[in-house]
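See below for the structure under consideration.
The complex appears here without one of its protein chains, the remainder shown in place.
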Amino acid sequence: MKSLRELTHYPSALMGLAIILALVVLSIYALASMPYSEAVRLWRGGEDVWYDRPKNAAPTWTNLFREQKLPTTITMDSRDESIEKDIEVGAGDMTNIHMSFEFDYPYHGFPREISIFFNAEFERKQPHVSITWLTPDGREIRIADKSVGVRESYRISQDSTLQRRLGGGVAPHQGLFAVDPKADDLVSLQGTYTLRIEAVVFEPEADLDAEVVIYGQVHGIAGTDHRRRELSVALLWGTPIALAFGLLAAVGTTMTTMIIAGVGTWFGGWVDALIQRVTEVNLILPMLPILIMIGTFYSRSIWLMLGVLILLSIFGGAIKIYRAIFIQVKESPYIEAAQAYGAGNFRLIFRYLIPRIIPTLIPNLVTLVPTFVFIEAALALLGLGDPVLPTWGKIISDAYNFGALYHGFYYWVLEPSALLMLTALAFSLLGFSLDRIFNPRLRGM
Amino acid sequence: MSDNGNNILMRVEDLRLYFRTRNGVVQAVDGVDLDLGYNEAIVVLGESGCGKTSLAKAVLRLLPRNVDTYSGHVYLNGTDVMALDDRDFRRDVRWVKMSMVPQAAMNALNPVLRVGDQVAEPMTAHYLADKEEALAQARRMFQHVGVPVDFLHRYAFELSGGMRQRVALAMALVTMPNLVFLDEPTSALDVLTQANIFNVLKQIKNELEVSFILITHDIATSSELADRVAVMYAGHIVEVSHASLFFAEPLHPYSRMLMDSVPRLKVEQEPTFITGHPPSLLGPPSGCRFADRCPSRFEKCAEEPSVFEVKGHRVKCWLYG
Partner (left out) sequence: MSVDIRNREEEVENETLLDKGGYEKLSGALLSVRDLRVWFELKRFGFLHAGYVRAVDGVNFDLHRGEAIGIVGESGCGKTTLMKTILGLYRPTEGEVSFAGSEVDTFGSQALQSYRSSVGYVQQDPYGALPPFMNVQSILEEPMRIHGIKDELERDRRIRDVMSEVKMTPADDFLNKYPHMLSGGQQQRVVIARAMILEPRLIVADEPVSMLDASVRVEILRLLQKLQDSHDLAVIYITHDLSTVRYFSEYIFVMYAGKLIERARVHELLANPLHPYTHALLEATPDPDYQNALTQKEIPPGEPPSLVNPPSGCRFHPRCSRMIQGLCEVEIPPDFEPEPEHFAACWLHR
């Protein structure tokens, strides 16, 4: 349509459209790569899902702004081909397994934690491991000797014995990387480190694998939260939810409002009066408290919230605006002509009256989307968000509840806020330009 | 040209007003020359889209934001008012020396002000009087236009269409300007009311010695006030002559065809119509702009005609060269 071509005259509209397009692409990617059930499962989390992510780590790209780069997470799995794993069959049923984990550590600062996750296959006798640490400057530190179960998590950082042995009162994950653990000023030593695991298994079919995770201070494209969940999942999945919620609510509300206003204005009389009175009462009703009540006493499902929201918004102030326009249009000569050639009431409403309101409707609809997106976020913040879905509002809610700003985890709050504002900006830019296209009298301004 | 010789109130020279639109430049007023004497009424006749309203706006400098070209000279009492800056123009010229009754003026009255106050406003706005004197002047104007004086306290919606138009006229006259533009003053009014308004205009012309420029497409009613007639077509003035000469026998082919298209009440004469439609003012054609609808066109018409003086008419047509 020519209006779409007109849009190209407005750079702000193009920018808005570009952002929306990006959000849509993001949504499609989210939905494609992680179906609903998967997303919910991931977000529920649990030790087996996010175990190898650090807690409350900032995004990796923040390192770009640092002169002294903070460590990212280093994960090494003996099942990988890059890790040296030698199996030496010994006397009797004993087999020696040598695993050597070599990695570079060019960072300043220290990792958050270090853990080793063992996966052992055996029937009765537990394998026995001996863990050694090699620093770049040639020190060899014995970490532990222990036997491991089928699934064993060994948290080096929480090993108090090791801590005492390292001296200096520093936690093991720092001590192991320090130039001098006992010094006053702790400085990390850069270079190549090796973690060696010498394991002995006592059965012919037994096997042992280890996964070494050195938890960084920065992780991932969006960082992590208090439950080690990668925020990128929620940010990504929150996009289609936000867009869907916003669009469905905006479209549903606007369409219904339009029809109600049209019918009311057309028939006039008590129908119109009734609708106006209902609207006036509804305008006084406070939306958020009602939603809170429903959420608290009934259910917090996002679809229910959406439905109630639309219901409360239908008889909103927009009815008065549309009515004003309809009343004017109703007097148009072409409506009278249509009556003269026999058009019935409903045909007149839907085919002759309502099309006139579309120029006002479309900009309104577009600018309404961010309103609903924000309402969803607000509900989540108040603790009324959908309990299972990862949404932007949920992220902010968690951040708030777990003291993000207090602890300095600014990214946790800034990222979802930025996305919310970006969405609002995009739709607003588009909406305002559409307004100027459809209502040319505003163009002079 | 004017037979008033040195009694020229206003002379317009090569006035141009072009607008910038999304589709290009609209040459609404494209080199207009016009004279007006004191206490003279001239009618600018033309159909919609010929630029006649833009002409009034050009002279009064009521310009929109998308002006592309605005040039020429407008000599009022000898001074070129085009040379004045906007502030001086607004203070000394607009609504002081010349004013306008715009189209559908009766609908342009402020609904929340009393009509008396509205009519008085130009006086106070131009510091010509204080509130008391302004209202007194408004009262005087009401009398001139034939609206009962107690209507000063009424609101616009309480007045009929004819009354409102007269109030608009009073508002244009309140500062006693020398010249008033009237843009389609009676197009929305009934026949009797229209006759009434013209009676009022004729009376005012005599009593207040005002000059009028009447802009209209209605040829019949234009004869009610005209001393001289100027015909406008596609941004150009194509004929100017005295009313007595024009209504009897117009010279320009367009004027002729216009006159022929007027249905007459008193004379049995089947009216005709002009085929085609005026050229777009967006890049108008070179040469005579009426050529493609003109039954008398010939080769020379491909060149823009000069203006010739013939039998008391000024005609822009090669037929009279």
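Labels for the chains are A and B, by order of writing; each one numbers its residues from 1.
Going forward, a contact is a pair of C-beta atoms (placed from the backbone, for glycine too) under 8 Å apart; a residue touches a chain by one contact, two chains touch by 3 or more.
The model shown is predicted, which means the values in this text are computed figures rather than measured ones.
Checked against the hidden chain, the listed residues A:14, A:338, A:382 or A:424 yield one contact partner: A:338. Listed residues A:300, A:356 or A:394: the one in touch with the omitted chain is A:356.
Which of B:8, B:41, B:123 or B:251 touches the hidden chain is settled by the complete complex: it is B:41.
Residues 332-334, 336-344, 347, 351-352, 355-356, 358 are the ones on chain A that touch the missing chain. Within the entire complex, the positions of chain B that touch the omitted partner chain are 41, 47-48, 160-162, 190-196, 198-199, 202-203, 217-227, 242-244, 246-248, 257-259, 261-267, 270-274, 277.
Please note the rule applied: only the chains that are shown with their structure count from here on.
Averaged C-alpha coordinates put the centre of chain A at 67 Å from the centre of chain B.
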